[in-house]
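The complex appears here minus one protein chain, its other protein chains still in place.
Residue numbering begins at 1 within each chain, and the chains themselves are lettered A and B in the order written.
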Amino acid sequence: MEVPILKQGEFLIATIQAALSDADLEHLRLALVQRVVRFRSRAVIVDVTAMDVMDSFASRTLREIALMIRLRGAETVIVGIQPEVAFAMVQLGLTLEGVGTALDLEEGLAYLNQKFKNIN
Amino acid sequence: MAKRESPPRGAGSKEPNYPELPRNEAPPELLRELVAHLRQNRTHLREEWLRRISETRLLTAMTKEEIFAEATSVYDSYVEALETGTFEALQAYARNLSERIIPRGVETHEVIGIVLLLRDVLARSLFAKYQADSEKLNRILDAYEPAANRIANTVAVGFVQERERVIRQQQEAIRELSTPVLQVRERLLILPIIGVIDPQRARQLTEQLLRGIRTNRAKVVVIDITGVAAMDVTVANHLVQTVEASRLLGATVIVTGLSPEIAQTLVTIGVDLGKMNTVGDLQGGIEQAEKLLGYKVVPVSDPR
Partner (left out) sequence: MAVQVGEIRVPINSDQDIVLARQKGRSLAADAGFSAVDSTLIATAISELARNIVSYAKKGEIILQTLRESRRKGILIIASDNGPGIPDIRLALRDGFSTSGSLGLGLPGVRRLVDEFQIASAIGQGTVVKVTKWRQDQQEE
């Protein structure tokens, strides 16, 4: 299942659906890095609102995505983690350390705009 | 006939599990005779029972009329249980009765007391009736005693279970009340924690806070633990998890009122206090929160 990636100005927005297989996540990683390079995006927002479970693989993959994207000079923000999912994640010890997080897409965009406004 | 879902006897089962009353021990005619006697003398025996209840000063929380009404129902259920040898109806009645009298302040010893009094009153009447024929008396008692004891047990257990349920409900309500998540400013939540936290309450706190962050779109949360005396390792871990989970929802957590003891506990479980956002007191925490949110309380700009 292909994850839709939208270009919004200097940002890319990837919206994950539920029931994502490992292979789908791997594809996403590849696709995001390719596009960041192609469009010279400054940041990527990954919307996980529809993700009903975040396990160790998903968490690890998201961190790797953030790492690889940072190597291309861009920022990553994960948005839309549900309260129950966040609860399960911390029980499991998954903290998404090193990756930016925001409540939802709106907050994620606000955070990025603020950040880039300050830098400029 | 409804299938009963009672578990086989064994560890973990919380209900006493009695075998069905063996029917062959109580020849039907004997049982019929017993039940007939109890029904015929219903009025008289019930009066006797009520007299004994007031004598021993039980059920003082209830009025005479209420006791009379309940006594009648209990008596009839009692006789019915004896007659049918099945106890579901009695159990249901006991729960129902308990639901009504617990809010009135009736206590466990009172309920057990009155059921035992009824057992005695009925037993005495059997003695009186069959005293001439000791062999028959024995057989009648053989039929009566196991059933009477099982009835007493059923009613008592039903009452206790209902009481436990009510207590659990009340505890839940208290927990909810004592951990309010307060929205103080836009995007700022305060969670003042007071008293003893056990792991269950800690978990409930976390859930409430996370839902609160989502609902209020909070960006900063101040968790004040000034009112918490001590924290064991499990609860300390919950606190850390709460901080981490809040971050996943995009909120920054400031912990205020950290006592030296609790700080020590956190260090023991490997928390890097340097990484945790802590401020001495609630006031200071709110001020820092406001700074984070961009509110300028004092006209001194803080370039970030």
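Here is the rule we go by: a contact is a pair of C-beta atoms (placed from the backbone, for glycine too) under 8 Å apart; a residue touches a chain by one contact, two chains touch by 3 or more.
Here the structure is a predicted model, which is why all the values come from computation and not from measurement.
Note that of A:Ser41, A:Ser59, A:Thr76 or A:Thr101, the residue touching the chain absent from this view is A:Ser59. Touch with the chain omitted from the figure is made, among B:Thr154, B:Asn216 or B:Asn237, by B:Asn237. Hidden from this view is one chain, which touches chain A at 19-23, 52-57, 59-60, 82-85, 87-89, 91-95, 97.
FYI, only the chains that are shown with their structure count from here on.
If you average the CA atoms of chain A and of chain B, the two centres end up 44 Å from each other.
Those residues of chain A that touch chain B in the complex are listed here as 78-79, 81-83, 86-87, 89-91, 95-96, 101-103, 107-108, 111, 118.
Remark: chain B residues 206-207, 210-211, 213-214, 217, 219, 241-242, 244-251, 304 touch chain A in the complex.
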